[in-house]
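Subset of chains shown; positions unchanged.
Each chain carries a letter (A, B and C) given by its place in the written order, and its residues are counted from 1.
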Amino acid sequence: MEFLVHIEVLWPADGDPKELERLTAAERARARELSAEGRIRRLWRIPGRRANWGLWEAQDASTLHAAIRSLPFFPWLSVDVHPLAAHPSDPERPGGS
Amino acid sequence: MEFLVHIEVLWPADGDPKELERLTAAERARARELSAEGRIRRLWRIPGRRANWGLWEAQDASTLHAAIRSLPFFPWLSVDVHPLAAHPSDPERPGGS
Amino acid sequence: MEFLVHIEVLWPADGDPKELERLTAAERARARELSAEGRIRRLWRIPGRRANWGLWEAQDASTLHAAIRSLPFFPWLSVDVHPLAAHPSDPERPGGS
């Protein structure tokens, strides 16, 4: 099942730059793993913000939660999950009737 | 450039079922064309609603507008467009640095 | 997978009372079927409104959408779906760690 996930990073403006750098590197490494596992399918920056839209895949919301929670930035994230259903006109995975 | 597009179909509950059927068929045909042109990349139903999330691609907002406006359901649509920027951790089209 | 579903019935105040009666009976019959199939687990009225909160179960959002769409009142419904993940302290189906 696919999920559309909106993530906002609430990193404080006066946060430690070293820590931010370390977390950013760890986040990218973890994102690569989640991509390799097929958990993250697509990822886009929201222009002007420390935020992203992502297309995630998981068998259910519990598995998705575990994946999101594994992100090094998790304590600073505000996350909204939108469940997605198949659309008959989806070019990639046409479903429905 | 990719855009995340949220579309809600405001078809009235007492609308003519024949007209709805006709428009639905026309909409699917037009969606197929837009997919073939690479305008619509992905399309998902929002569960429980006459609404969808779509991943669209267009060189700019003017081209995107023309594509959305070509949908047979356009007069009944409420559309929100979210511009997307490249994310360095996007598995499919990695960008940025 | 469980989903928390909020449904508001937008029946017009000047709607035909006969039609409302007929739809209400059909809705209850369909709800009984969905309960028997294990699709609807719990259902509550929101006091003062033509609205309800429901606990639904489906393998994914596509199956859930098909079930909601099968409700006779579907054209008059405004539906919001909240995906649910397992909680380690859930008394009935404890999950997580």
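In this section, a contact is a pair of C-beta atoms (placed from the backbone, for glycine too) under 8 Å apart; a residue touches a chain by one contact, two chains touch by 3 or more.
In this text the structure is predicted, and so the values were computed from the model without any measurement.
Assembly remark, whole complex in this entry with 3 chains visible in place, copy number of the identical chain is 10.
What we mean here is this: only the chains that are shown with their structure count from here on.
Because subunit A and subunit B share one sequence, their contact can be compared position by position; here over half of the interface residue numbers appear on both sides. Rounded to a multiple of 5, the Cα-based rotation taking subunit A onto subunit C is 180 degrees. Between subunit A and subunit C the centroid-to-centroid distance comes to 28 Å (mean Cα coordinates, whole Å). Chain centres here are Cα means. That of subunit A falls 22 Å from that of subunit B.
Under the contact definition stated at the top, the residues of subunit C that touch 2 or more other chains are 3, 61-62, 64-65, 81.
Those residues of subunit C lying in contact with subunit A across their complex are 1, 3, 60-62, 64-65, 81, 83-86, 95-96. Touching subunit C in their complex are the following residues of subunit B: 11, 13-14, 45-49. The residues of subunit C lying in touch with subunit B in their complex are 3, 5, 7, 10, 61-62, 64-65, 68-69, 75-81.
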